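Reviewing the structure listed below.
Missing here is one protein chain; the remaining ones are kept as they sit in the complex.
Letters A and B mark the chains in the order given here, with residues in each chain numbered from 1 onward.
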Amino acid sequence: MNKIYLWGIIVTVLMLVFTYIPLAISEGGLNDDIVNIITIAGAVALILITVLVVIKYVRQMQVDTATGELADENWDGIGKYKNSIPTGWAVAFLLTMVWGTWYMTIGYPVNSYSQIGEYNEDTEVHNAKYQAKYGDFTGDKLVEMGESIFLAECKVCHGINADGIDGKAADLNSRISAQTVKYVIEKGSDYQLIGSAMPMSDRNGLFNVNTGALITDAEIDIVSTFVANGMSGEGAEVYAGACAACHGADGKGMDYVAPNIATYTPALVVNILNFGKKGHMGVMPKFDRLNDKQKEAVGAYITSISK
Amino acid sequence: MFHWLEKHPFFFSVAVFLVISFAGLVEILPNFAQQSRPTIGTAPYSTLELAGRHVYIKNSCNACHSQLVRPFKSETDRYGHYSLSGEYAYDRPFLWGSKRTGPDLMRVGNYRTTDWHENHMKDPASVVPGSIMPAYRWMYINNTDINTAFAEQLTIAQFFSVPYNKPVPMKDGSSIIVKMGGSVAEANALALEEAKVIVADMKDQDVKDAVARGEIPEIVAIIAYMNSLK
Partner (left out) sequence: MENHPLEYDYTVAKMFMLTTIILGIVGMLIGVILAFQLAYPGLNLMLGEGLAEYTNFSRLRPLHTDAVVFGFTLSGIFATWYYIGQRVLKVSMAESKLLMFLGKLHFWLYLVVIVAAVVSLFMGITSSKEYAEFEWPIDILVVVVWVIFGAGMFGLIGIRREKSLYISVWYYIATFLGIAMLYLFNNMAIPTMFGVSDIGESGVGVWYHSVSMYAGTNDALVQWWYGHNAVAFGFTVPIVAMIYYFLPKESGQAIYSYKLSLLSFWALMFLYLWAGGHHLLYSTVPDWLQTMGSIFSVILILPSWGSAINMLLTMKGEWQQVAASPLIKFMVLSSTFYMFSTLEGPIQAIKSVNAIAHFTDWIVGHVHDGTLGWVGFMIMAALYHMAPRLFKREIYSKSLMTAQFWIQTVGVVLYFTSMWIAGITQGMMWRAHDEFGNLAYSFIDTVTVLHPYYVIRSVGGLLYLIGFFMFAYNIYKTMSARKVEESELQNATPMGA
């Protein structure tokens, strides 16, 4: 076999392998995505056409001889043949021109394509497909879905293990840190954590019924540790005296009064995603571009990983 | 005819010029007639935001980041609503970029925050393991050029009627006014006010001190710009 054909085959096979690699790496390969399919087809066409055409001309270099009638003119020793235009080229050129004219004058207007229209259709199809699928997810399936959202959306701040990357964002493995509790007691909180506006007042409004006075620095420290420790250890009295009235004896919160500060609940997380919040670590942006099911799913996931 | 042209360079050049200018006339001029109007809710950049935009350009962030959300489900899921022409009405120059080595930033103000940027710009890989974005530590030291931003505001207000100090309609029916100083001193004072709001959410003591002294490090300006991208 001629070396050129061999090279053609080698190049083609290699490039096809290179085109296949992305399919293998990316989740789900072509994924039923028409764009993926057209792209791969385009890449393959690019390889095949180039290799075939180049081989054709290289063969002519190898076996043909230059012929034709030379024109009279000559520049710096360079002549030119009066050969006519290669037929294949001329035909291809004509065809693309005809196609282009047809497309611009008839195909495109009749089609009345609009990229936003296409987007709307795609989105509708997508939503319908997945709503049908995850509409009645519960339990583990929901947690799994939540994890996938967490890894795509939240890990840049909370870290891949949801540990908050050295205090840069909240550590979601445990409900709350002592620092956060302390910060909230001192500064108050106003982030619709129970879904509606009901701010927690700052320390100047926090009254300890046991002592009959405003909460003190020492009490703040001790109760913060208590809450952060999962409602255990020293500080139970302060808690009972100053906080339980709203957050409940067990810290699990009360509807319409105060949020759960002992454990995460999906509802709490959903509220945080809807309204965002700001604390001593920084600002948690709201994520209202997630849909309800997605929010519920991350809520389930965070509830599942936190102690 | 072509043979004749080849012997007459002047007419040859005229012919080439006519042939190449044709497309521009058809494709570009019509769009100029149709001025791109701002969408409701799009406001001009404040002094500090504009200064931050200059920092962005100075460091060619646009070499790695686009600001154009294309109408695909996968992009609107990741970045938010697809881009609308009118949202760019005050973008001179446009900063769509042509390469996404990093993510799109068209709406980054919606889902990233001052404190996060502060950590990220100082050392991207410490926040996002595996990040290949350079660290921009000098931005915490170098001061922002507020005067040039102000000069640009003056220029665009005068030449392109950008509505500074005038009500700009918002989506909820209200309107806001983006202020522009009447003098260099006033412009600097306005920018400093904005800077104070930003540093309140920052932790770097040196930056806080600088702003307290009346200086505005570049990092503050670029964060103001990032937060304005919504």
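Operating definition for what follows: a contact is a pair of C-beta atoms (placed from the backbone, for glycine too) under 8 Å apart; a residue touches a chain by one contact, two chains touch by 3 or more.
Here the structure is a predicted model, which is why all the values come from computation and not from measurement.
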The omitted chain touches A, B
Full-complex touch with the removed chain, picking from B:95, B:121 or B:178, is B:95
Chain A residues touching the chain left out here are 14-15, 18-19, 21-23, 25-28, 31, 33-36, 38-40, 42-43, 45-46, 49-50, 53-54, 57-58, 60-66, 68, 70-71, 73, 75-86, 89, 92-93, 96-97, 99-100, 103-104, 108, 113-115, 126-127, 129-130, 133-134, 144-145, 148-149, 151-153, 155-156, 294, 297
Absent-chain interface residues of chain B come out as 2-3, 6-7, 9, 12-13, 16-17, 19-24, 26-28, 31-32, 36, 57-64, 66, 68, 70-75, 77-78, 83-103, 125, 128-138, 142, 145, 147-160, 181-184, 187
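Keep in mind that, in the parts below, only the chains that are shown with their structure count from here on.
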Taking each chain's mean CA coordinate, chain A and chain B are separated, in whole Å, by 23
Chain A residues touching chain B in their complex are 115-116, 118-119, 122-123, 126, 156-157, 160, 165, 168-169, 278, 281-285, 287, 289
Note: in the complex, chain B contacts chain A through residues 71-73, 76-77, 80, 82, 110-116, 119, 126-129, 201
